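Only one protein chain is missing; all other protein chains are in place.
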């Protein structure tokens, strides 16, 4: 059960095809699979549909794949921090399927859990609900949302053991576990690969069964909005 | 935000009424809320519907509430280890809604996550599917299962801080998080209450938002099937 | 004098009660945290955190620790982290007692619009649709009128909705209004603002 690969490109070898659906972890620039995104840029794979809450910024994260026009369609909840994303969308060059953030997370988790559809109140009565089945439970209206079954998931964790058991750090967890779950194949990048037995079995956030290939690498971990407060002077 | 109570009976005070729906954590006798079950016996509350994977054994766990006939209906996946449970069911004294184990866990999680219904392949074509809506996704048939919204959840964790952030130990986690999530009110018993800041925020299994009342107590933690192997002699 | 941003945030903070788990939106709602005083409030950040602390001191920023506005923040002793599916599970499941959110438009029926202006500004709904659908009590904080002096408190929203019939209370620079079955009810006026001032600035029905 060899899961550890030497580089992002090696880890993606044989997994890519034009037109595929990729689920990506991360929120804003936090916890994004930056190494795997770079490898996707290099690979030249195109016509991608990418399910990811955001699309990075213009020159970092998924923004790089927008810049090279490798993405045909995004499934996202927020485009606010990405000028090129918004421009491509408004000019009609890029398809964009808006998903409420929680619906997107739940659709990924559902796909990973073998649930092809679920009902949610979120978005009922809005344009998000257009064309979706409505059903009444306990006197309230809900809309049907479908699970996402991705061809590939790319995610980033803090540490993983060689069997793929992974832990995340603080809010860098975000979409990574649900994205990992919904991939037919999941490739994970981490800051450190450790030996089995190093991580406490009670602390594993994502069991290795969800992780098929694994790489370790240096991460830039860029901060999007650096906000600080001043130390009060005595 | 006072969550810590002095005893199981105090923690249940004001929360009980006849005919209520209670979700209980635990699998077999592992990770069951034994102190809260005892307090339910004492309270005399009756006509209960209890969603729980098992019903303990005859003289421990939920079996005690079966013995006193306080339970009108069980929602469970397995009755195999409980003679009185099976007897009451076969004689028609007790209603029993069989739920596949994963469907039961997902129904609890769904209720807690505001999802009133979801589709699953589990049980399609069996008597479990009778009367349930069938829907086709991607050429396969799935049945609609509904979220469980319990009046009260009773669960057991290993440790919790005073704000209710809880961690579980090994396989005693099982149904406790989904059960806790689906309760309008959740009462938790733990082996040890600690101060906030004691548990690593990355290691919390169940955030305190799901826990309304909390007690600490001694647990018997009875073993149902003691299986061992022999040390090989040198 | 109409309230300024900080006064609106201060007024909004009065909506919060001891022991509540609360989600604060981006903009003025973020300022509400400065006015909770002694109340025991736990802030959720929907990207996966309960118990959000203040901004870090300079040099202590952690790229793995941000809020839903992508700002660097800190943790508290009560903090817990979780993934996005769990985070929105607690939102959708009604575990968050209150959300305080900004708005572009709000209607007398409690409809809320705050995620896009067609053909012009597209930010996306982020977590707002989930919050208004799931949270116990939705309080909107916004200016009563736009920069042209047109009312943002309307009979019907003109922009794409974030949620239908979801707003419980509206706090504007002019005062506080509740959404009722019959229309909007003025709960409170900012100091020096009269009921008539509010009625004049409001396109929606006031009852």
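The chains carry the letters A, B and C, assigned in the order they are written, with residues numbered from 1 in each.
We adopt the following convention: contacts are C-beta pairs under 8 Å (C-beta built on N, C-alpha and C of every residue); 3 or more make two chains touch, one makes a residue touch a chain.
Remember, it's a predicted structure, so these values are computed and weren't measured experimentally.
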Quiz item: Among the chains included here, which ones are touched by the excluded chain in the whole complex?
Solution: A, B
Quiz item: Of B:114, B:177 or B:201, which sits in contact with the chain we cannot see?
Solution: B:177
Quiz item: Of the listed residues A:35, A:94, A:115 or A:223, which contacts the missing chain in the full complex?
Solution: A:115
Practice problem: By the contact definition given up top, give the residues of chain A that touch the hidden chain. | Solution: 1, 109, 111-115, 161, 163, 165, 181, 195-197, 201-202, 204, 207-210
Self-check item: Interface residues of chain B (partner: the chain not displayed)
Solution: 27-31, 53, 76-81, 86, 89-90, 98, 100-106, 108-109, 120-128, 158, 168-178, 205, 221-231
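Here is the rule we go by: only the chains that are shown with their structure count from here on.
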Quiz item: Which chain maximises the distance between its CA centroid and that of chain B?
Solution: C
Quiz prompt | Chains linked by the largest number of contacting C-beta pairs | solution = A-C
Self-check item: Identity of the most central chain, Cα criterion
Solution: A
Quiz item: If you average the Cα atoms of chain A and of chain C to get two centres, how far apart are those centres in Å?
Solution: 27
Exercise. Please work out the Cα centroid separation of chain B and chain C, and write it as a whole number of Å.
Key: 35
Quiz item: Considering chain B alone, which of its residues make contact with at least two other chains?
Solution: 113-115, 201-202
Practice problem: Specify, in ascending order, the residues of chain C that touch 2 or more different other chains. | Solution: 75, 81-82, 88-89, 91-92, 133-134
